[in-house]
Every structure is written in structure tokens, then in C-alpha cells.
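Presented below is the structure to which this report refers.
With one protein chain withheld, the remaining protein chains of the complex are depicted in position.
To keep things simple, chains are lettered A, B, C and D as they appear, and every chain counts its residues starting from 1.
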Amino acid sequence: MTMTNEANAPIVSARDLTKDFTLGGSLLERTTMRALNAVSFDLYSGEALAIVGESGSGKSTSARILSQVHEASSGEVTYRGQPMHELIAQGGKRGFASRVQMIFQDPFGSLNPVHRIFYQIARPLQIHGKVRGKAALRARVIELLETVGLTPAAETADKFPYELSGGQRQRVAIARALAVEPDVILADEPISMLDVSIRLGILNLMMDLKDQHDIAFMYITHDIATARYFAERTAVMYVGHMVEWGNSDAVTQNPQHPYTQLLLAAVPQPGAQKHRDMSQYQHKADIPMWQPESTGCPFAQRCPHARAECSTRLPEVTRIAKDHFVRCYLYE
Amino acid sequence: APSKGGTLTVPVIATAFTKSFNPYIDNLNVVGGMIFETLAFTNVMQGETSLRLAEGYEYAEDYRSITYTLREDLTWSDGKPLTADDVVYTFELAREVPVYDLAGVLASGLVTEVTRVSDREIRFDLAKPDSTVHWDLNRYMPLPRHVWEQASDPATFTNPEAIGSGPVTEIEYVRPQQMEICRNPHYYQEDRPYLNCVRYRAFNDNSQIQPALMNGEIDWGSNFIADVEKTYVAADPENHHYWYPANDAIHLYLNTRQAPFDDLAFRQAVSVALDREAIVDLAAYGYPTANFFPGGIGDYYADYMDESLMEEYGWLTQYDPDRARQLLDEAGYQDVDGDGQRELPDGSELSFDIQVVNGWTDWVQTVLMITEYLQDVGIEANVNAVEWGVYDQSLKEGDYQAAINWSLLSTHPIQTFKEYYHTSRVGQTWHAGHGVHSERVDELIEDFGSLTDADAKQDTLDQLQRFTAEKLPFVPLFSNATWFQYNTSEFVGWPNAEDPYVHPVFYSTGNNTLIFNHLHKK
Amino acid sequence: MAIQAFQPATDEDTGELLEIRHLCVDYVSPKGMVRAVNDVSLSIRPGETLGLAGESGCGKSTLAFSIARLHKAPALISEGEIRYRGRDVLSMNKRTLRQFRWNEVSVVFQSAMNSLNPVITIGEQITDVILAHCKVRKKEAWRQGEELLQTVGLHASRMDSFPHQLSGGMRQRVVIAIALALRPRLIIMDEPTTALDVVVEREIMDELYQLKDRFGFSILFISHDLSLMGEIADRIGIMYAGKLVELGSADEVFYHPQHPYTRGLLNSFPTIHGPRERLYGIPGNPLNLLEAPEGCYFQDRCERCFSPCRTHDPEMIPVSSTHRAACHELAERTAG
Amino acid sequence: MTDTSLPIASSRKTPMVPSRLRQLLRNIAAFFQGNMSASIGGGVMALVIVACLIGPFFTAHAPDERVARPHVEPNAEHVLGTTRQGRDVFSQLLHGGRASLSVAFIAGAISTVISILVGISAGYFGGRIDQWLNFAMNVVLVFPQLPLLIVLAAFLGQVGPVVIALLIGITSWPWGARVVRSQTMAIRQKEFILAAECMGESRLRIVLVEILPNLISIVAGSFVGVVMYALINEAGLEFLGLGDPTVVTWGTMLYWAQSSAALYTGGWWEMIVPAVTIALVGGAMALINMSIDQVSNPKLKTGPHIKRWRKLNRIIQAKRQRGAS
Partner (left out) sequence: MRYITSRFLFYFVAFLIAISFNFLLPRIMPGDPVDALFAGSAGQLDPSQMDAIRAMYGFSEGPLWSQYLQYVKSVFTGDLGPSVLMYPTDVTTVLGFTFPWTLFLIGLGVTTAIILGLILGTIAAYKRGNWFASLFPPMAAVLSSMPAVVTALLVFYLFGLKLQWFPMSYAADPSLAPAWTAEYLGSVARHAVLPLLVIVLVSLAQWVMTMRNAMINVLGEDIITMAEAKGLSQSRIMLRYASRNAVLPVVTSVAMGLGFAVAGQIFIEIVFNYPGVGNTLLKAINARDYPLVQALLLLIVAFVLIGNFIADLTYLWLDPRLRK
């Protein structure tokens, strides 16, 4: 049940990731929620995997597991075939951090307001010993700022974050991730907080980085159109499950899973007729909270094609095209 | 005859009043003398004995017993007869319950037996001949046996009905902030008291009594108030008066077992370095009287002072900084390192602490001034204001360098000297920690009780005074004032400088009875 | 419903529901005056949906708030006119204003979580607007409230719920129900669905349109999502740095954009079904209103900027009877 | 590449360090600029601190020596009069200010250090540590402090200024800790902390370099708060006679004034001078604290621009009303 890309081996691959969170602080009432359930995917160098899904579907959680902010409850992540825990045992978290970096959603929150831009980019260089000497450090910072198009770089370096616009800040965040020269960049909704007119600039920048530096990207978004625009492959998540994934065009042009279909139907399109018949999906049920003991397909309650078995057992992954997978009984 | 009626208002520093009228558990000093009387009362100011419940008392020839005779037809305030039985019962209680043994005559074994001789006569048998035991016996207040017998535990019995023998016994009301007690219908003295009631009002401290006094809310104040002339008298010069006769003598006690106080010359230098008038004026607000008598007693006992002492030792209390410097220089206390402070003769540092109780502000001020005067003659001294507990312990154990303290004030100066010098008092009292004692002095004190002759008694006192002036184990400072303010807008008959019929202390049993019975409406 | 009728002024009735003329709104900030809405003129006809798009900070909300005179310190409507059915909104006294609000114009705010009071029940928040404007009893108001909830697809028992007990989509529906309570002629919607998922957004928009068909109100729809706008609006206005730079029917703006900024915006949205090609968006950064330049505000980001752009403020130039845009290039073209 | 960028680097390097200092000064200047209450508060504080620091070198009289008659009215020789003990009130005020302010600042420092340690640990580490620390914090918080202080001070016996400072310092940290904790928790959620973690920063560095600088205004606020609180309570304790009366402080000045019944005997200055000074300094700190609040929550700030807005709004409104009628 892997997404195969026959040409080369994945750089990061996640297998059956499961993540449980305990909710409620009190000792008396504790519930466990399963934020991720049996999620597997691969990242390839020079390629982007987009993860789309509604809020709370576990997109960020999977990225955070990859970046070691959270630990998976079960399942395994390998980096170039080597299990993550081995990697950390060898090189420590720092060594790991030098390979996988993260870009966050909020350019206003991801830069520490008290430090200058120079510091923000210099730190990863220092931590990972990328340069020696102050002069080299400065030169490298400037170079990085230029790479992300923040010119004049020398002036930008001496500014504080509040002196920059949202788009500029997001570029700084990208430069900071680039500083450690990672192989993998996890971008968690990197443009959702940006103005429409500059979103594309950032997407294009990441696209160039991906192509020029051969970086593997994981691109998290709830905007399926940008997913298709930026990423070679797209995965759709629903309530902690990956329900459909594969080649971006295949997923967006030929959605198979009922949830993907719903999602795509909902995307606004100029000139489309004003009323679309969505009634089959409406008011059926709320989005469930997944718990370790829950069974079946998470979409069962809302699914217009739901069958009895849908609520008893999680469907297996079906490969419906060369690079197109779906987790649904309709295709088993 | 003086007109009758009226209610006297008296301030009491108290948290709250409760129905507690046991004269032996009387923290607020509102029971003794007012609700209960003693057999007799020694009026020191007049040098006479005022007979109260007793008609008289008499020592046996050999001074091995004393017999008191009660007045005729005495009754308790509830109308029951007050007899020798009650007196005997009281002393029996005192033997069992230590708080009742006010003057410790039973605990010390001085009184061996208390016997009812007749309905009105009680005999006290003594362990050894003693002509002064009546001072002590006069402090006990007979209790109504029929009431106390009802109590389950005499140690905590409150006598809630206030059945007693004093001038006021009828409770009008008791509220936390005020209580009012009225005339005893069965009081033994005809026509007395003239007043109807006494009203006690609770205050936090003197600073609150002051405005109340100024406002005329209080008839009889016994409290320190600042600048009495400007505040109290000025508020109503017609009716607001005060009279501050001398009270106990305050000294600077020096620990003669330590350097530099082991050196008499040093002690003398300390004494002459002090300007007592100024201290009294500034630190003590001018009310006490400076004590220039080096013999260990103050103006309160002026009658007992050996005036001849002044010729020889009078210089000791005269402010003379030059003489102090000279004394110090001669004794080798010199400023060798040039820091303005003298050093000990061996060259080591000279500096000492003077202990004082934190919160006793006039004393703290006094000590502050003392350090200033000592500084003038090159002696470094520091104020050490400590909690009472610490002060109490270090004074009793003689574990201090210097300390300001009072002296015992009782019926007779011999008691004061006993507190200073008798070796049995070392470790027991605050006054005996200075370290100056001698067998001869012990003997003098012990034998005093057996002396019957007035001259012999005075001779003992003279010797003790001379001993004090010679040794100077403490430096006399001043005689405390007796705080006494009175308001004549409603009541007259107060003691004052013109008519000093008794020492005007409200919280002292006997003194208060005498004054209260004197007062009447204008 | 016993709503007091709002009297239209008869003399100046132009047939437009709402007419805004040369509106300027300033913010008095410590660093100086910021003109957040700059000389904007537009009108809304009965029953139509006017979309207003533009990026963050271009003055959309400020404009919307000014219409209901909800602007607060330090906002200042310094110039211009707002006429609602011929009556001057800006000179209304307090009482008329209160009647005007919600009876005639209601507002749906950006995010439902922030505009519903968390400590008051849904029921009270619906009924209090009915009680404030109509002479009805509490019971009757409550009944109407329940009806309203059902209109937007919620169960009547939700009246007793508190906002935190509802999901984001449900809350947004409640807000819409409140907006409909008095059957206003105009509903201003300030980014009503940006905080929601696409699926929920879709549901709500569909419902909104059913309601619009039923009640026939006009909508001023504010969003920065041009795709959504293209789908629902009859006419679209594009704002940049406080100015209205283009206004036209949805199709005109979408398929024949005249202002370079509009073109750039349209170029910033990848589509799901169109060709997958590189898009270029708009270079540069949004304008800081405190440092507004001479001439066209878009000059720094415009690839086709030429000399008049640096000196003169472009006027709105009609392209067709329904389509206007403010660009010197356009002026050149129409002139030439 | 290194070659070409070197000159830029070195030319930039020199101003880097002083510019940070300049930045700080600029921030401080910005804090006071246009902020009336901050300027007044800061001005009074600065004046009092400077006066207490250097003043005692210039006073003509020793604070603890009798230099004149009791209760001499303020005159040229004794500008604030003398006490009942004939001491110069002015020099007592300056000398006492040293002690009082030291107590206040020491207490503030102790409490601030504790509250930072506790608050950041609880907020950053979370989980068990947070539960326990938060519990401790809340317990100390709900305990009424002053009665506790009074009892402790009384039972420890005559307590000098240093002990009072310690007592206040170690009992008044929870409020600050609570604010620091909640702020740390908020910052901890911020993505720049996650970013630092992802980058492999050490925890210590995250706490010290990434979190702490963001707490400056809150820490400053709680510091000023405790300083004020300490000043007030020191005076209170000493007024009750629980302090060391031989040390000259503003509190003992009040104590002596009260015990010599200065108000009754007409020596009002002995009481009023320390009372007003304490009130003045307390008030100044309250003003500073108010302004710090405005920094952490700019919404609270009322600048002159609001006044301007009011004026303009009134003019425009009047014009419209005229136009309408």
C-alpha cells in the first residue's frame, strides 16, 4: 500500500502512522482521540506531496510527527530507508533537524518578534555549524535572503520582523528553513495567512527551490487548487485517515473517493451555476471524532453510497491507476 | 454631703470585655479594687495603712504570726455574710491554685497556716519572725466561698455575676467595647461610693485614648499621651487636668561581668556622660523626673533616700562630658586608631549594644539618646530593639551588655533592693542580672523582716543605697511618671499635687478604690 | 411582523437601494491620517449581489462598516455621501439610525465565533433584535426565533444552546438567521465564510442563495476569494489601497479585466480544472497607506506603469455601461 | 563569494552592537514619548531615586541625631521641620528613602526572579511540572499575604529592612508567576518556538533567548507591581511596629510620627511628609505600571490621536446635521 514512484526510492516514508491525543486535563475524565490512523505516505526528492483536507483532519499532526515535534503512537518513519529512531540515536535531534525542516502557516507567529532577521537566519547556520566565522556567517545569511528574493538583503537582515510585510516574513521563514540545507521541507499551510496577491509569489518560490535544490516538499493546505498547482502528488485526508492519494491531476480531475468528490464539488468556480446539488451530503451527520475504538470508514455517516460494512471495518487501500490510490469499499 | 450619682468613664486597653470578674484572673485590671477589696491597703504616698475589709491587724509578740480582724456585719454584694471562713477559704485556694497566690506567701512557705480564730478573726502563722508580711497579705482579696465553691475549676472561674465586696458589683451590661458596673447595694462603707456606676470603655492603645480624652469622653485617664499640655489641657483648660507624680525608677543596667562594664571607672563615665534632663525632656516627653539619686531608688521612695549620699556620690549623676572623657582617658580607654571611637585599654575594639523592647517607644528613644551622648565622649553604643521574649530571657539570664529596665515598685524599698541584689533572685528577675552581689548584702536583705525598729530598718536601707552608689551596677536615669489625667467637668475629688491623698494609679488595687470612693458629682 | 416601516425619501429616489458617492474614510492614527476608503462611488440595486474584492487592508471592511455607520474611533467618514433609498445615512439621528440598522441593513461578520456573544444563549441573541425593533411579546419573538433557525437549517431546540456548543458552520448559520430576522433589504456580508472549510462554505452559500431567492434581499458580499465571488456575485468591485479600481458585472470583470491589478489578482488563483501552467500573480508588496505615492497607487507593482501613473490619480473610466475601471492605460486606449 | 561579501560584512559589523543599545534606548524613549502618565510616573520616580541616592551626601544633618528642638516647624534650616525627637525630617526622608526603596527593589527583584523561574517552567514544560507549580502558585495566591506577613514579621521579632524585603519577596511571586505562566503558554504555542525546536535549539536557549525576551513587558509590569506592593507593605509593617524602629525608613518615620502623636500635637509634617512621599512614589509606580500595561496591550492606550478624532468627528457631525436640517 505504498505510493510507488518507480524511478527512485523515497527519501522519507511513513508507514501506518497513528497518533493518539489524550483530551481533558482532569484525572477523572480522560478521552483519547485518534488524530491519525494508519497513515502511510512517501516523499521523494525534488517532488512535492500535497496534503489536503478539512480543518482537524490531521494534516499538521502528520507533519509534526515527521518533524519530531510529536512522537507517533505507532507506526514508523524512515529516512532514506533508515528508521527515524536510529537516525536520532546516531545524530541526535539536531542531526535530524539538519535534514528535515518545517515552514509554518503564520508568518506573523513563526518569527520571534524580538530578534532581527539576521539572527533568525543565522541561528540555524550556527546550530548546524554550516559556516565558520562571523564574516562567512553574514555572507551566507545575505546569500540566503537573496535566494528567497528579499533584496536589498543587507538591509533586510538588520530589520525586525515587524518591519516586514507578511509575504516578506514568509520568505524569511523559508530562508531559515533553507539555511540548514535540508533534504525535506514540511510546509504547513505556508500561504494560508498571506494576501492573495503574494501567495503565488511564495508558491512559485517554493516551486523553484524544489526544482533547483532537489528538495522533497510536503505541502499542507486546504486549498485543493494550489495543491494541484504546486505538488506532483496529492493526498486527501479525512478525520485522521488518508482516503485518497496519487498523482495530483488524477486526484483532482478524476476523484474517486466520495469525500474527495464532495470536496471538489464544493470548491468555488467562477461562472459555475449558482446552485449545485449538494443536498445528498447535507445535514447527514457531523464530522465524527475518531477514537481508538472507533470502527469503519470515517466518512460512512455522511457518505451517500454508504453500505452496512462501511461502519464496521476500515476499507483497504485500492490502487485504481498507476499512481492513484483510494480507501473505499466502492473500489475494493 | 457631696451630691450623689453619675457614671465615671474609664478607658481600658482591651480587645473586648467579657463577663469575667475573677480578681485573680484580671488581665484588664478592672476587677481588683473595684469589685473586690483587700483586707487592708498600704498607701505608700501617705506612708499609712488604709484599712479596708479589715478593722485592724496585729503581729504576735514574736512576729511569728499575724491576726486580722474583719469589720462588723460585712456582707457580699448578694447579701450573704462575709466572714473569716471566706478569708480562710481564699488562702486555701491560693495554696492549691497558684494564680491565686498573688504575692507568693504560700508558695514561698512564709505563711504556714491560715486559721479561723473567730467569725471575724483570722490568724496567719509564719515560718520565721517577719514584720513585713502584711505588705504581702494586703494584696489578697477575699473571695465569696459560697460562689467559688460552685465553680468546677477555680482556675478558670469567671464569677459571671460579679459577686464581690467592692464598691461596684451590679452589672448593668457587658458589651465587647464597653461595660458598666454599678453601686454595690451592700457596700460596707456608708454613703459610698458617691457615684452610681463605672463605665469601662475598650481602646486599642494610647493613641486612641488620646483623642477620646481630648474630646472629653473620658473622665479618668491612666495613659501616656503625647504633649498633654498642648493636646489634652488645651482642649478644655477649665476641666482637663493631669498630675504625673513619680513612679518606678528607670535605670540603664550594665553587665559588670563583661568588659568594659567590669570597670567601675567606665560605668561612672557612662553615668556622667548622660544629660538626664534632656533625656527626660525629649525622649520621655518631659513627664518623668530625672533621677539624680545614685542610691538605686527614685522619687517615689523619696522619704527613704539617704541624703548624705549626695555629697559623696552626687557627681555621678551630674551631666559632665569632660569628666567622662577624663575618667575614660585615665582608665586607659583611648582612641588609638584615630577613628573617633575609643578602644579598650588593651587596644581592642570597644562597642556594645543596649537592649530595649521593640515597641516601647519612649525607651527606644531614651536609648537612642544615650547612644548619642556616649558617642559624644567617644564610646560606640548601639540600640538593640528586640522582642519582649528575647529581652525577657537575656535580662533574666544576665546575657546582655547593657539594657534599659525598670525597678520593682512595691510597698517598701527593701523589696526593690531584694530584686537588685539578692542572690536568690538571680535568673528570676530582670533586675539581678548585672552581676553585683555579696553575702553581706544578702544578709542585710534577709534580716530586714525580723527588724522591728524603724531606725534599724532605715539603717539597712542606707547601707544598701551606699552599696549601690559605690558599685554603680546600673545607671539611674529617671523616675517614670504616673500617667494620670482627670476631667473635672462632672466629677471632683481627684488626688492632685495639692491633695496627694494617694498615688493615682488606676490599675492598682486599693489605689483605685480610694480614689473612686473619693469622687463625687460637682 | 410589526416592523415600523422605514420611510424612503421620495424626492431623490433613484431606484437604487443604496448609493455611495465619493466616500472617504480616514483613520486618525498616531502617525497621521490614513485614508482607508478613498473616493469610492458605487451603488447597489434591489435584489442584486455586489461583490467587493481586494486583498487584506484595502478598506473593504471599513467601507462595509461605514454603510451601517458602524465605524468607531478612530475611523472618520470625512467626505462623501451614503444614500439609502434616497435618504442620507450619514445625517441620520440616533433614533432613525437604530431603526435603519437591521430593519433595513443587517451585517454578517467575518467570523461567527467572534460576533456571537459567548455568554448569551442563541435564543436571546436572536430574539433581542426582534424585541428591539418590533412591538411583540417575548413568547412571540421566541417563536419567530425558532422559525428562523429552521429557515437556516438548524433545529429549533438550538435556541437554548450557547455558541460554544455549536460547530463553526452552525454558528455561521445562526449569524445568518439573525441577519434575516427583520427581513432587511440589504445584507452586508464581510467575509462570512473565510474561517470555514470549503464544504461548509459551500453548504452555507447554497442556503444563503435559497434564502435570497425566497426573500429577495440585496447582498454586499465582501471577500478576497475571487473564485467564490465569480460564482455568486452579479457585479464585482475590486478595491486596491482604499480605492475602487474596477467595477463591473461579474462576467466583465472576470473575462475582460481592465485594471492591471484585477488581472494580477485573477492570475493569482490556480484553478482545479484549468490547464496546469505557471501563474505569475502580482509582484511586490501591498501599499502602505501611510506612504501613499503621488499618482496611481498601483504604480510600484504595475509592469506597465508609465509617466502619467507617477503624477496623476487615474479616474474611473467607463468601459461599458456597466463596467468602469481606473487606469491611465485604459484612458490612453479609449482616448486613442 | 566570500570575498565579495566580506567588505559588506565588516562595514556592517561595527554599528551592530551599538545599534542594539540604541534600539533599547529608542524603545525606552518611545515608551515615555507621548505617554503622559508614563512620563509623570517616570519623572517622579527618577527624581525620588536620584534624590535618595545623592541627596544624603548633601544633607546638613544626620538623620538619626537630635539637631534641634522637637517639632520645629519647616523653616530655612529644616526645610521639612523636625520630628518630636528633634531630628531633621528632610534628611530622614532622603536617608529613609534609600532603605525603603532598597527594600522595595530587592523584594521586587526576588519576587520577579522566582516568578520568572516558576512561571516559565510551568508554562514551558507543561504537564506534571505545570500541574504542581500551578497548584503551588494558586495556593500561595489565595492566601492573604499581609496577615501572613504580619504574623511572620512579629514572630521573627524585630525585623530589619532586609528581612522585610526577603519576606515580601518570597511571598509575593505568585501573581507575577501566574501572568508569566499564561504568557509563556501563549508564546509556547507560537510557531517561532516550534520553529526553534525543529531547528534543534536547546531547551535552555529556547527559554532564555526565544521566550524570555518576549516577556519583558510583563516581567517589567510585575516587577513594578511588586516594588509598589513592597513599598506599601513595608511601610505598613513598620507602622504597626513590627520593623526595626532604629533604622530610618519611610515606614519607621510613620511609626515614630504615630507614636509621638504628631497629628495631635501639631507636628503634622512629621506624619504628612513620609505619608505623602510614599503615596507619591506609589502613585508614580502605579502610573508606570499602567503604561506598561498599555505596551503589552496596545488597545488600552489612549493617545492624542483619539482626542483629535473626537474633535474632527464633532466638526463633521455638526456639518452633516446642518446639511440635513
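Heads up, the rule we're going with is that a residue touches a chain if its C-beta (ideal position, glycine included) is under 8 Å from a C-beta of that chain, and two chains touch if they have at least 3 such contacts.
What you are looking at is a predicted structure, and each value in this text was computed from that prediction instead of being measured.
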Where D:31, D:90, D:175 or D:256 are the choices, the one touching the absent chain is D:175
Which of C:116, C:149 or C:327 touches the missing chain? It is C:116
Out of B:98, B:185 or B:347, the sole contact with the unshown chain comes from B:98
Full-complex touch with the removed chain, picking from D:74, D:160 or D:282, is D:282
Cross-chain touch to the chain not pictured, restricted to B:248, B:281 or B:320, is B:248
Across the whole complex, the chain not displayed is touched by chain D residues 37, 135, 138-139, 141-148, 150-151, 154-157, 175, 228, 232-233, 235-236, 239-240, 254, 258, 263-264, 271, 275, 278-279, 282-283, 285-287, 289-290, 293, 297, 299-300, 302, 306-307, 309-310
Touch rule applied to chain B and the missing chain gives residues 15-16, 18, 20, 25, 27, 29, 97-99, 101-104, 107, 155-156, 158, 173, 175-178, 199, 201-204, 208, 211-212, 248, 357, 359, 387-390, 392-393, 406, 408-409, 428-429, 507
Listed in rising order, the chain C residues that touch the chain left out are 65, 68, 70, 72-73, 97-103, 106-107, 109-111, 114-121, 128-129, 132-133, 162, 164, 178
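Going forward, only the chains that are shown with their structure count from here on.
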Shared touch partners for chain B + chain D come out as none
Greatest Cα-centre separation from chain C belongs to chain B
Per-chain C-alpha mean nearest global C-alpha mean belongs to chain D
Cα centroid separation, chain C vs chain D, in Å, comes to 48
Distance between the CA centroids of chain A and chain B (whole Å) is 91
Among all residues of chain A, those touching at least two other chains are none
Residue positions on chain A within touch of chain D in the complex are 67-69, 92-94, 96-98, 100-102, 104-106, 109-115, 123-124, 127-128, 134-136, 138-139, 142-143, 154, 158, 173, 176, 180
In the complex, chain C touches chain A at residues 55-56, 153, 167, 197-199, 201-203, 205-206, 209-210, 224-232, 250-251, 254, 264-265, 267-273, 276, 278-283, 285-286
Touching chain A in the complex, chain D uses residues 1-2, 5-6, 8-10, 12-13, 16, 19, 190-192, 194-201, 210, 213-214, 216
